[in-house]
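Only one protein chain is missing; all other protein chains are in place.
Residue numbering begins at 1 within each chain, and the chains themselves are lettered A, B and C in the order written.
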């Protein structure tokens, strides 16, 4: 029997992979093609041009690696740094941890700045490190924009301002996996040197594209970076860009067409409207959590994430039971608590191709799960709080006005 | 700009066409084939055998017409009756009206039994007609099992008992368009002579199959019925059934594969579980309506429909504004009030491939729409009432236990 | 085991259903929608406007019935004629025969003009009938433009000229099922009153749309035509056209989107280029047949069909063995000989979404089948003859120049 069979739709609220628009599924339902014909380069050209818009960059150079976010991380690091290089990296949850693990295994000297889980990157520590680094031994700052495990959004602009204040030349490398296309992100304005995301996150595609964007300064650094790399090497891509054939090795044709369809939808809605929609859905979720009398894992309001909410459960409840039960009874997919917060939080992903009524369906499901599992929730309370906010803030759908 | 583009999914809650399972969409995403090869007859054979199960018949003969419900009506009538034949037909809403219009245009002498909209078929009148018809001038009783315009379910078993009580030989022709595969329907047990449905209703397929099932008595009647018919003639089908090629003219290959996938899902869930699910969703919807302080268009509890609820709005509200607004702001598709109840009711379809959280998403959307449109609803009230019931009645998904 | 599984693609060369473009399959791979929202009427409006172009009419009114070609026939007849009306109808193959059968069962007085199978409509007989019909008892002329069973194309313009010569007011009803969108067809110029086709033929869609186009004169006739009709009644459509909602009953949403995609492709190639392509593929096929030393079932060159070629096999071969063997060994679907020519001809359909190399693959397959079955064919001979012609006549693909 197929696990996925069940009455009605699966309600997908993990913080990635996310719901794919039908238009994208359709665009990808296609045969292979010869990627050396004129068709694929012509398509790729438009994609590279348009993908810059989601990074809000005009000077950056994007790469569409056939990989995942983990590969995109590796590409960002190995193209800009040399083994032994000192980097400052913020640890604040499972995904920043995994990136730090990668940084260490790739041979960098990682200066880890710890935060308690639920807290943002400790920029005070960064400042002191920058202040004392007149020798510029720090080659890069690595930071996740949005820590998916705890629902913490960091202030990238503040990092840039610190670097500028100390005229520090360190590269700024940003994991935008659960932020780009959903949260306010400004590569050029904030002086981000490498930003990256994965196709299965806010872009709402299947997994398979690791999208990396490099600033001119990062491209310059790549010329001397000594980290070993071949598959993830920007150099090969740049060579093929110049030739106009774009691909040093075979791309996924289907994902390219999917990306085209996804970007078209994104631009039709308007990137800023997309970001506002995420603010709306994030706010509504937090209002529901408060109405349930539960705590947000994110300690401070300034770090509230509009793409994922980690909800802390009372000590007498195992949050993984919530996730299991939601899936088994209501066809609702929630995110598990990971590592330090395993059993303690469950996560509601509210990013990507999603609207108000989908979220309210999810919230009503969470309420029922909480009740089933023994938490004294008032059914309807979270939905009511969220709906009160949404009914005041949801705009008309532009194509239907 | 494409009207259908909007953030997130369309929430489809009209009482047909309904949500299609992804498995069915996949199964239908295919090339044409030669329908005279052995493949299509082999497939058709399994379909005809399995389709009987949804009618709960072992003695009936099904026909899969490439048409809609309207065509299925025509097939039921023209194959069993002759021009001028007297039939008793119940008028209780827009769809029974349309069927009566068809009956009249096809030249039958239609004895219309009127009910106020919101009320069920008046079986008292039927009884008096049967009692006085010792000559058996009534050739057929035509009744919709579930009137989609008002959300009224009729008691077919009671009709059969009346016919039996008066030993009346009239054929019993049933429109099961919005009932079969969702409500309790028993062709053999209730002595239904022709039953019919459309693929886009509870079967959760695209429009395009008018499924008609004939009892042995109906097949016998077809031999002498003088109504003119060619496209809808059972005789041609029966001839090709006998030859084992099944199709007198080209079928939709895609819909046949879709039907196969749809039936497989249905039987995996279990037809009786499907019916229970509809009872659950129907009950939950009615609890929400009551919590909102609104009236069900269906007057009596015995006629409550588990596939569609027609909600009466206060006189100061135009229900078509509700439908328009739901679509424009929340990507929610609700059913309009039709004909006599235009402007007075809106309809929530809760049939087909649908689960609890989808319904709760819809109900939360209706609440917001009601508030937006000026009705003093307490946000969350309907969802809470529905969820309280659902959290006590929803079973675990069998494939995940 | 699934009959359709086999290494590589199925080579579909029956004269319908035909190969569907991937773009159309993609466009149709979608959810249901509320057909009463503004989206479907807006789409329908463009379809009705554009569908006129494939009929080459500006004055005609098209109807998109959710039915097949057989249903479209019925719609053409019942909307324009009354029971007992005298019609002249040409019998020249299985499909004209089936139409005549329908005409008789619908109660018309059918004046059948017979031709031997393989010959075109006998216009000499028509002329004598028209000449002697000064009372205008003939209400309609019914003719298939292209008889799919024998590969015979009739001269519609000549029919029109005869009617005009005798100033005869009879309606001209044309079955364009295997011609429209593939052969030269001019509704307005040739004074056709009703023309019809099915979606699974040259339009290259799945089965499910019976497309009927009525001249103003035909619409006028519909006002007094007494044939019983409801599902196929134009009147209901016209009423909904006027209201701007377009559909008296539920359409197949998927087929509407498919038709949109199909028409877009058609117009991108250019209807006249499409017709030229069919001339090219038809000519190439006939050259191959001649090279094999086999006879075309079509007796006269003037009737050669560019959409289907019926190939006569020697008496010692059963053509149905050819069809069976092609399917079993080479995954090649050919058309059977029907009725009078069963066992005597097999048919190669060369219509719809098809190009030169697909046809040459088919022809090479037919050669191997002929050899396997015991006919002394020279392998490569037919392909060589076809290729010699095609390499001189195939244009560059416009999008790639």
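Things worth noting here:
Keep this in mind: contacts are C-beta pairs under 8 Å (C-beta built on N, C-alpha and C of every residue); 3 or more make two chains touch, one makes a residue touch a chain.
Note that the structure is predicted; figures quoted are calculated from it, not measured.
Only one of the listed residues, A:115, A:154, A:200 or A:298, touches the absent chain: A:200.
From the options C:49, C:116, C:268 or C:302, the residue with contact to the unseen chain in the full assembly is C:268. Touching residues on chain A toward the chain that is not drawn are 2-4, 10, 12, 14, 16-20, 25-26, 28-39, 42, 66-71, 74, 83, 101-102, 105-107, 198, 200, 206-208, 227-233, 248-255, 327, 333, 335-336.
Within the entire complex, the positions of chain B that touch the omitted partner chain are 22, 25-27, 29-31, 38, 400. In the full complex, chain C makes contact with the omitted chain through residues 1-9, 11, 19, 23, 29, 265, 268-269, 274, 277, 327-332, 353-358, 360-362, 364-365, 367-368, 371-372, 378-381, 383-385, 387-388, 390-391, 394-401.
The rule is short, and it goes like this: only the chains that are shown with their structure count from here on.
A straight line joining the Cα centres of chain B and chain C is 34 Å long. Computed centre separation for the pair chain A/chain B is 44 angstrom, with centres defined by C-alpha atoms. The geometric centre of chain A is 53 Å away from that of chain C, both derived from CA atoms. Shared interface positions of chain C, i.e. residues touching 2 or more other chains, are given as 25-26, 29-31, 38.
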